[in-house]
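One chain of protein is taken out of this complex; the other chains stay put.
Our next item is chain A:
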Amino acid sequence: MNKIYLIIQREFLSRVRKRSFLIVTLLVPLAFAAMIIIPAVLAGNSNSSTKVAVIDKSGMFTGQFHDSRGTYFKFITDQQPDSLKRHYADQGYSGVLLIPEIDLERPSGFEYYSDAQASIALEHTITNNLNSVIERKRMEVNGIDKAKVDAIRADVTVEFKDSKDEKKGSSAASFVLGYASGFTMYFMLLLFGTSVMRGVMEEKVNRIAEVMISSVRPFQLMMGKIIGIAAVGLLQFLIWGILLILLSMALPVFMSPEALQSANQAGSNPEMAEAVQKFSFMLGKINWALFIGCFLFYFLGGYLFYSSLYAAVGSLANEDASDIQQMTLPLTAPIIISSIILVKAVADPTSPLAVWASIIPFSSPLVMMARIPAGVPGTVPYWQLLLSMVVLIGGFIASTWIAGRIYRTGILMYGKKITLKEATRWIFSKS
């Protein structure tokens, strides 16, 4: 067993010491952070400088609009619409809102001119302002007291609490988390599986395999590589975890103005406020210990399941590496299909497809990780989770056994092209 430890050590160190390891490990979270921060910063910047020129032909709206933070309205009376439409940018406006003469019963013909695509927030602000002015005018016409209406208007918030019969709880948080963890799993399995395969191919093509096999059993060589690369993956997760924690501690410092702004904007929109509240509530509700534990389990289980098969395919390689492309198809296909099921499972985590795909080991690492954020044991009963884990453990034991038998023959087979059909015969050949 000392030997397998030596092999694990070499596989681990030879990868971790490479400069590319450091680059990839640091670049991935930076890319993630950039994906979150840059849009937020950009959104913040564009909001703070949105000035809308308004030409009100009806005269009904003048001075009635509320400036919200980041969006300012300027009513213009001394310019013609056509010239303003052409020159608004020169005067420092982001766009022009044209309000025609309207019929209070059927208001229509509001137009907004801008070279840039109007943001959703801006659209909301403009329509909200228009609607509230029209509502107020209609109340006046119909003799309704606005103060009374305000008193009547209800403003309740629902508290979301844990409950067993929360069946279709595809809330935003579990949706996002399910997607993120499922697709992280997808990339990890493909990435690390191919890494194992390339390592095995290198050993075979370099002919080091024969030297190695005269010192260690083929199975030790294969498992050493698989475990060594798994350790690289776990180290990467650990670094990302630490970076994530550091980042989340540092983030409020950088994000505070934007965060305030988005909270403010959400405040002007009850639906958004509700969503934000629900989202943060759901994030808090997720059992993080269970989630992280399951993620690591399904990463390791799925990785062992697939990477041993990738190792077997790698052992079939020859000097001509192009053959290997088509031989990996039986392995990449189930992973890709799983990612399609994953999309369905996130939307409907209790559908039969999602349930069964989260139990079959070919797809369970992706699909189960998509379902778990929706709630355990609410959406995913304990028996399903347990069954899925047991099947995955059985799955990787079987796949490692099969792979070991293909590998030990393939790794020393030189010269001729090996077909998958021939390789399957090795599985059941006598030792």
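The rule is simple: a residue touches a chain if its C-beta (ideal position, glycine included) is under 8 Å from a C-beta of that chain, and two chains touch if they have at least 3 such contacts; residues count from 1.
Methods note: contacts and distances are computed from a predicted model.
According to its UniProt record, the chain left out of view corresponds to "ABC-2 type transport system ATP-binding protein" among "NADH-quinone oxidoreductase subunit K", "ABC-2 type transport system ATP-binding protein", "Heme exporter protein B" or "Protein-arginine kinase".
When the whole complex is considered, the residue among A:A118, A:I213, A:V343 or A:V391 that touches the unshown chain is A:I213. Think of the hidden chain as still there; on chain A it touches residues 3, 6-7, 10, 14, 202-203, 206-217, 412, 414, 431.
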